[in-house]
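Below is one structure; the comments refer to it alone.
Right after this comes chain A.
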Amino acid sequence: MAAVSGTEMGREPELLLETRGLSRHFGGLTAVDGVDFQLRRGEVRALIGPNGAGKTTFVSLLSGRIRPSAGAIAFEGRDVTRLKAHARVARGIAYTFQITSVFQALSARENVMLAVQRRLTRGLFGPSHASLAAEADSALARVGLAGRADEASGNLSYGHQRLLEVAMGLGMRPRLLILDEPTQGLSDEEVAAFIALIRELSESATVLLIEHNMHVVMGLADRITVLDRGRVLAEGAPEAIRADEAVQRAYLGG
Partner candidate 1 sequence: MSESTAVLSTPPAAPPTARILGLHLGVLAVLFALHFVLPDYHHISLSRIMVLACFAMGYNLAFGYSGLLSLGHAMFFAAGLYAAGLVAQFADIAAPGGFLIGVAAAALVALTLGAIALRTGGVSFMIVTLMFAQAVFLIIYYFGTYTRGDEGFVVPDAMRVLLGLDLADPTVRYMTALALFAACLMGSLALARSNLGRVLIAIRENEDRARMLGYDVYRYKLTALTLSAVMAGAAGAAYGLLFGYVGASFASIQYSIYPLLWVLMGGAGTVLGPFLGTVLMFYLVDLTSAATTAYLLVVGLVLIALILFFPKGILGTVRERYLPWLP
Partner candidate 2 sequence: MTTFKDRRPAGGKANTTGADTTGLKGADTKPAKSGPSRRGVLAGLGAAGALTAMPGFVRYSQAQSAEPIKIGFQVHRTGIGAAYGRWYDRTTMAATKLINDAGGINGRPVEIIAEDDGTDPKRGAEVVEKFATQHGCDIAFGTLFSHVVIGSAPRAGELKIPYFVVSEGHHVASGMLNRYTLQPGITDVKSQVIAMAPWVSDNLGKKVTMIFPDFAFGHNHRDFFTEAMAAQGGEVIEQIAIPPTESSFFKYFPKIPSETEVLYHVMVGPGVLTFVKEMGEFYGSNRPEIFGFIDSLEAVDITSPGLEFLDGTYLWEGNPRQAQADQSEHDKFYREAVGVDARGASVDDPKDVSTYAHMFGCWETLNIVKVGMEACGYSGTKDRGALIEAVEAMKDMPESRAHPQGAKVFNGKTHQVFGHQFISQVQGADLVKVHTTPIEAGYYEDEVDYTTQPL
């Protein structure tokens, strides 16, 4: 299956992440099947595909939450295949969960402080409470949650919890931010605000986004990768993907 060739820009941006022959089997089932994938620094990439295409498994392999059955992953030119999840985070790969999973008992601020703290911590004890809180508050302000910093995050609305997740992502200052269906369950206005936020964010980080909402995908992505049954079905600029027949078959023809 030939990949749609991407739009050629003036110069080739540096590679941020690359996978070669990445596979993962669960028992007899192959969720990810020999995927070769490249991500350039600074782009916003959307990962789409029908349900069960292996999108979440694929990003879980990238983030280190699960181990690959075969293949290799390189991040910034270094092999991270054997690296544990937390160590990959330290290298700059951040992952936000599909199902909202903030620390419900902690305040919004403390949630973000946790994200900031790891980055600033050397050894067991890290920076002062005040400096952490200040940085957390600025991240909360960026996602529009400044007024809710002291609220227990479990009491926040669903949309706000999604925003909090993003604020935590911001707090980590990742090089690669992986967002798993970030707009699921959000209202139209919330989605619009979210698009603006990701755009702003993409200036400082590369973004890999799993998304069902085509409006979001088309509005955000520089390039799109389509997964189907664990393989890369197509890859290219949004317009090219929109026009691709194989993609349409996969989505519409079932």
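Please note the rule applied: a contact is a pair of C-beta atoms (placed from the backbone, for glycine too) under 8 Å apart; a residue touches a chain by one contact, two chains touch by 3 or more; residues count from 1.
For anyone wondering why these and not others, all candidates are chains of the complex that A comes from, given by their letters.
Everything quoted here is computed from the prediction, not taken from an experiment.
> Mark the candidate that touches any copy of chain A in this complex, from 1 or 2.
Selected candidate: 1.
> Note which residues of chain A are touching candidate 1 in the complex, please.
Touch residues, chain A against candidate 1: 63, 65, 84-87, 89-90, 94-95, 97, 101-107, 110, 113-115, 117-119, 121, 124-127, 129, 132-133, 150-152, 168, 172.
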